[in-house]
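Removed from the display is one protein chain of the complex; every other protein chain stays in position.
Chain IDs A and B follow the sequence of writing; residue 1 opens each chain.
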Amino acid sequence: MSATAPRWRAGDLAERFALELRGDPDQSVAGVATLALADAGQLSFLSNPQYRAQMQGSRAGVIVLRADDAPLRNGTALIARDPYVAYAQIAALFEAQPAAAAGIHPSAVVDASATIAPGASIGPLCVVEAGTVIEQGAVIGPGCVIGPDCTVGADSRLVARVTLVTRVRLGKRVLVHPGAVIGSDGFGLAFERDHWIKVPQLGGVRIGDDCEIGANCTIDRGALEDTVLEEDVRLDNQIQIAHNVFIGAHTAMAGCSAVAGSARIGRYCLIGGAAGILGHLSIADRVTVTAMSLVTHSLTAAGEYSSGTPIQENRQWRRNAARFRHLDELARRLKALEKDSAP
Amino acid sequence: MSATAPRWRAGDLAERFALELRGDPDQSVAGVATLALADAGQLSFLSNPQYRAQMQGSRAGVIVLRADDAPLRNGTALIARDPYVAYAQIAALFEAQPAAAAGIHPSAVVDASATIAPGASIGPLCVVEAGTVIEQGAVIGPGCVIGPDCTVGADSRLVARVTLVTRVRLGKRVLVHPGAVIGSDGFGLAFERDHWIKVPQLGGVRIGDDCEIGANCTIDRGALEDTVLEEDVRLDNQIQIAHNVFIGAHTAMAGCSAVAGSARIGRYCLIGGAAGILGHLSIADRVTVTAMSLVTHSLTAAGEYSSGTPIQENRQWRRNAARFRHLDELARRLKALEKDSAP
Partner (left out) sequence: MSATAPRWRAGDLAERFALELRGDPDQSVAGVATLALADAGQLSFLSNPQYRAQMQGSRAGVIVLRADDAPLRNGTALIARDPYVAYAQIAALFEAQPAAAAGIHPSAVVDASATIAPGASIGPLCVVEAGTVIEQGAVIGPGCVIGPDCTVGADSRLVARVTLVTRVRLGKRVLVHPGAVIGSDGFGLAFERDHWIKVPQLGGVRIGDDCEIGANCTIDRGALEDTVLEEDVRLDNQIQIAHNVFIGAHTAMAGCSAVAGSARIGRYCLIGGAAGILGHLSIADRVTVTAMSLVTHSLTAAGEYSSGTPIQENRQWRRNAARFRHLDELARRLKALEKDSAP
């Protein structure tokens, strides 16, 4: 952190985030750190109860915690209903966002028919193609390619080397990480006798306000209608979203998960890492899918769903896996025994 | 769609694609849409019988359908053996391909020893390195890096931000989507006592005519001989192809699937999303592997193959998964019971 990092009084943090202060309102905070590493000039937080002992030994100048845990704290504390949320808000004060000068970098190649809002920033070595609109406050980081007929909403940020292919509409405050590709051709093929022919992908992609798209994600545009992410959808890295998928607001997906064409995912869902969702099915609101599970049919009720088998020492696993190959026969043999032993 | 979008008479479409017309040959078609959303100036199609009711209520000016379904249609229809194929061909007429001016964009960096055909297009901020050949009609979109000793065949298109590392040969009409990396080092390592040493990757990659490579795919070059995709291989997004893999013509792979080194996949295979294929094995022609299955041994006969367990509500799944850990013991106990109860 540079010498010009901001400093906050504990009392001012309490006021700004409507938290109750216990201890010294003049305690100065110059940054945030883990309970284990924080020094007297830093703020930390206790969210997970298993770190209580660590909290009691922490040298942090201020600790954000629940009222229940406050008696365990000797020094200055900020009391929060949800310490992790309060910590996130406070930490944002100490995040040095890279400066992005408004205007178009001289090395960028911008089509004459593109509309760049005066306060937007187009970074070095970007390409912006015909008919595209970059709204006020949007930041297009270095090396991005924004194809034709796209819109990047106000205050959105494409970190670096993002590609929007065509007919992509990003809402406001959308954050897209490097390497993401949005609006590429959906995987539409028709089989004609002995070879494939390509089905034109004439739709686009619509991404709602406050969405976040992770590094190296791919989101294909629709075949006829659009691929849609409602607002506040959060995608981790390397996620694949096929054409005409619909993802409801506030759904979060962990890294390497994938959704096949025309699947519809509800709101407030949590999709685990490397989980897969087959095409043309529907997932209700507030469904959780655990990591590496494969959803093969629609899930019509909220709840948690899983597939797969547990990790085991390989030799044991081999024996069990070999039995799985004959599980149906095994069940039939059990049934036969039951019949035999019936009175 | 812009005001200059093309318009077609239904009769002309019938003639061009050798389809039987029923209804008004002068019906004008200005675009394509789904059955549900098409208006009187648009063409739609009925391929999946479950949309028959939707077809009957559709306002589409023209509908492509099978002869069997024609009696259900009131308005103008085009009769096709395979309506999806006919639709794909017609829709291509309405696809506005981004214009790519022939020649080298002034911002591109092209090595003096590269050969760029006069009709090829090198987009803004591309790099083309020594000894590389870009053939007639090829389009290198913005931000691509084409390393040394590569060939991009006639009429191929690298949409944007594609990387060909070295010794990559693309056939004709190959389409590569953004973020794809072709010709990177294969993952060749030799373990020397206490550390890894790198095995040089001296081969290349050969990709046949009419292949399509999805966004953010990776295809490594061979260790000594080449990694090979025959013609008309279709890769969805985020697919990983390791060194020295061979993929037969007309095979299609869905998103996030992966093939380990030196595996050989036949022709006309269908590999499901996130499926994995281990190294040094062989898959026959016309094999289908379902999503997220792991192929651990060679598959010598055409057919459909699967692994994994079904998705379930998590509490039930946990109980079943716990039993899987002891499946072998369970089978032994069943065997013992059978012996006991034998007459």
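By definition in this document, a residue touches a chain if its C-beta (ideal position, glycine included) is under 8 Å from a C-beta of that chain, and two chains touch if they have at least 3 such contacts.
Note that the structure is predicted; figures quoted are calculated from it, not measured.
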Hidden-chain contact residue, picked from the options B:A53, B:A67 or B:V109: B:V109
Which of A:L19, A:V152, A:L202 or A:A215 contacts the chain that the document leaves out: A:A215
Those residues of chain A which, in the complete complex, touch the missing chain: 32-34, 37, 82, 84-85, 87-89, 91-92, 94-95, 98, 105, 107, 123-125, 141-143, 159-161, 175, 177-179, 210, 212, 214-216, 232, 234, 236-238, 250, 252, 254-256, 273-274, 291-292, 308-315, 317-318, 321-322, 324-328, 330-331, 334, 337-338, 341
Positions on chain B where the hidden chain makes contact: 107, 109, 125, 127, 129, 143, 145, 147-148, 161, 163, 165-166, 179, 181, 184-185, 187-192, 194-200, 202, 216, 218, 220, 224-225, 238, 240, 242, 256, 258, 260, 274, 276, 278, 288-290, 292-297, 299, 303-310, 312, 316, 319-320, 322-324, 326-327, 330, 333-334, 337, 340-341
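Rule of thumb we're sticking to: only the chains that are shown with their structure count from here on.
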Distance from the mean Cα position of chain B to that of chain A, given in whole angstrom: 26
